[in-house]
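All protein chains of the complex are present and in place, except for one that has been dropped.
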Amino acid sequence: MLFHVKMTVNLPQSMPAEQADELKRTEKARAQSLQKEGKWRHLWRIAGQYANFSVFDVSDIDELHSLISTLPLFPYMQIEINPLVRHPSSVWEDDR
Amino acid sequence: MLFHVKMTVNLPQSMPAEQADELKRTEKARAQSLQKEGKWRHLWRIAGQYANFSVFDVSDIDELHSLISTLPLFPYMQIEINPLVRHPSSVWEDDR
Amino acid sequence: MLFHVKMTVNLPQSMPAEQADELKRTEKARAQSLQKEGKWRHLWRIAGQYANFSVFDVSDIDELHSLISTLPLFPYMQIEINPLVRHPSSVWEDDR
Amino acid sequence: MLFHVKMTVNLPQSMPAEQADELKRTEKARAQSLQKEGKWRHLWRIAGQYANFSVFDVSDIDELHSLISTLPLFPYMQIEINPLVRHPSSVWEDDR
Amino acid sequence: MLFHVKMTVNLPQSMPAEQADELKRTEKARAQSLQKEGKWRHLWRIAGQYANFSVFDVSDIDELHSLISTLPLFPYMQIEINPLVRHPSSVWEDDR
Amino acid sequence: MLFHVKMTVNLPQSMPAEQADELKRTEKARAQSLQKEGKWRHLWRIAGQYANFSVFDVSDIDELHSLISTLPLFPYMQIEINPLVRHPSSVWEDDR
Amino acid sequence: MLFHVKMTVNLPQSMPAEQADELKRTEKARAQSLQKEGKWRHLWRIAGQYANFSVFDVSDIDELHSLISTLPLFPYMQIEINPLVRHPSSVWEDDR
Amino acid sequence: MLFHVKMTVNLPQSMPAEQADELKRTEKARAQSLQKEGKWRHLWRIAGQYANFSVFDVSDIDELHSLISTLPLFPYMQIEINPLVRHPSSVWEDDR
Amino acid sequence: MLFHVKMTVNLPQSMPAEQADELKRTEKARAQSLQKEGKWRHLWRIAGQYANFSVFDVSDIDELHSLISTLPLFPYMQIEINPLVRHPSSVWEDDR
Partner (left out) sequence: MLFHVKMTVNLPQSMPAEQADELKRTEKARAQSLQKEGKWRHLWRIAGQYANFSVFDVSDIDELHSLISTLPLFPYMQIEINPLVRHPSSVWEDDR
């Protein structure tokens, strides 16, 4: 089950550099782990923005919420979610 | 070179059904041809919307513009384009 | 799996009254059938608006999209969808 | 009398963790008490958001305002209220 | 029970003048009847706009919805509703 | 001469409680004094919001500006002003 | 008493040229008459827009509303009104 | 050459009162000097707002930018600029 | 004197193809003539949009307004204008 997610990060400018670095390091580790598990199917940086477009492949909404709300950067992100279905013009049975 | 594209379709309600059907038929054929060529990498329907999220893989902006502006439904679509780059946390060298 | 849906209806003012009545009649029959099946869990009219808040209980996104996009009034509706999860402060195991 | 309420929480990032935890604990206790009394009929978390959709069942606007404005998190919430009526297509006499 | 209502009227420019005049005539009669009954407590024209601010005094939401949705101009109006309570700084027990 | 005013209050969360209380106390005294003088004709709390809808009855714009811009909470309020005229459907000569 | 007014004109594209010309001709005559009377103090075209910024000098809101709502182009204009007062830094007693 | 300018001031609430007073004092002196030179043709306070509508009469864009960007309050202002031309319905050759 | 202009074209879908073609042909001739005169310094198509970003180099606002408001497509365009000045970091004395 696919969800399109846009994440925009807003770290407070008062956050100490080490804290920001640590957050980004753990965020990256978590993001890579989820990608390898196949849950975080696509992860693209939007050029010129501190933001990404992602596609999650999860078994249900609970899993989606659990994955996103436990990301280290979650308290600093604005999240937009859109559920996806197969497009009738898609040539792939299952465009993951 | 990847571009994220959101397309929202607004067919005028006064358009005769045959004209709409013909437009959709040629749009579908064109979309499928571009997918098979590898130019239109992803095509997802946004659930509950007459809209899609797409990822185009083109050699330059001219090709992107040419592909989109010649779609049969182009005169009836609102288009939002975001250029993409590899995300630093991506596990794939080239997330197409 | 629950989705919160807001539907706002905009019938074109040029639509003949019989056509509008027929659309509303078939929409109502479909809405009631889906409620009885348990798919359309809640359906409230927003006071003073030609709009509703609904909660759908479906097995996956495909079913949600299929139910909504085949509603007779779908071509005349603006749709906003939000996936729902159990709230940590809910007293119900499963707030349907 | 039903009101649809969307609550979006924005805790200041400078708030000490203990204060935030205490606020959330008292908010939860209050929310559960109101649910058990039947005043707070539905409470769903919006996936990926620190926000909820709720339905309140109150005897009048004063009661609604009193319940919401005394919530421990009220000073940190953005509130959107919509009064609800029975939908003409509802199959339930009283969709609570 | 008081509700603040903003009504903005958009008559289609293609509507024949007699039809518009008839609509306005019946709207006026209905508005005056509701004012005399005490249901439509205040009715002010917003200067330079084809719009009004109103305050309705009704026994519940159903009555509010019923009054508004049966106005002759309802199909041509955009409606914004806000429930009201006594302001803690009001000098009147009941500011109608 | 009537003006419709919406006031939305945003006290900074860093303001000490005593300062906020003192501000609210002097605001209340000022609001009540203006109501008794007949300048501040209506004052309603918007349910669930730290905001009010008001109607001012002043002799000219200067008086309106002077009253509003000297309110103790003025530095913390967002203000929206709309001049009002008698509605052609009003049953009252002078709907104050 | 001064009001700042922005008027944006949207003539329907289906309007016959003669009707548009007649409307503009009578609008111009009316605008010039009001300027000569001193009611319409300033009238500037916004460059590149079919819109103007104006300042009206009227005795009360009723006169403002009456002047604006009887303009020949009123049914085709979007109007934004802001009441003005003397600026504390103005060097003129009365900046008309 | 005329430009319409809207300036909205947002002084940070943490600014010490003396600093704010000093800023306003120098701003006022500068504004009055520019008015006397004929560069700042009109300056009106928008009622109920910490904002003004102004008309600048400058020899070119460079002068406009130079005047505005050196105002003492510039770092705290949101600025909207619209170039103006003579309105075809104006009765004045040169509406300054 | 440079102005940055964004033009977005919205031809009504009911316009006959010949009329649209004729409009575009005369628009193109006019645009090319103005470019050759040096008035229309830059003209870029925004990819995927029926819109352009342009830079005009004119002697004053009157000339800008005159050029834009006499374009054949002007009645069908939404226009956004921003006056430009030399950027303090520019390496060119005069970035045309």
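Chains: A, B, C, D, E, F, G, H and I, in written order; residue numbering restarts at 1 for each.
Criterion: contacts are C-beta pairs under 8 Å (C-beta built on N, C-alpha and C of every residue); 3 or more make two chains touch, one makes a residue touch a chain.
What you see is a predicted model, and the numbers here were worked out from it, not measured in a lab.
Student: Touching the absent chain: which residues on chain H qualify?
Tutor: Interface with the chain not displayed, on the chain H side: 5, 12, 61, 64-65, 68-69, 75-76, 79, 81.
Student: Even though one chain is hidden, which residues of chain I still touch it in the full complex?
Tutor: The list for chain I reads 2, 4, 27-28, 31-32, 35-36, 42-48, 52-53, 55, 82-92, 95.
Student: For chain A, which residues reach the chain that was dropped from this view?
Tutor: On the side of chain A, residues 13, 45, 47-49 touch the unshown chain.
Note that only the chains that are shown with their structure count from here on.
Student: Where the contacts of chain F and chain I overlap, which chains show up?
Tutor: G, H
Student: Which option, H-I, F-H or C-D, should count as the same interface as E-F once over half of the contact pairs match?
Tutor: C-D
Student: If you tally the C-beta contacts for G-I and for A-B, which one comes out higher?
Tutor: Looking at contacts between chains, A-B has the larger number.
Student: Could you grab the centroid distance between chain G and chain H? Build each centroid from C-alpha atoms only and quote it in angstrom.
Tutor: Roughly 22 Å separates the two chain centres.
Student: Could you please state the distance in Å, as a whole number, between where the Cα atoms of chain A are centred and where those of chain H are centred?
Tutor: Each chain reduced to its C-alpha mean, chain A and chain H end up 45 Å apart.
Student: At which residue positions does chain A touch at least two other chains?
Tutor: 2, 61, 64-65, 81-86
Student: Please list, in label order, each pair of chains that touches.
Tutor: So the chains that touch one another pair up as A-B, A-C, A-D, B-C, B-I, C-D, C-E, D-E, D-F, E-F, E-G, F-G, F-H, G-H, G-I, H-I.
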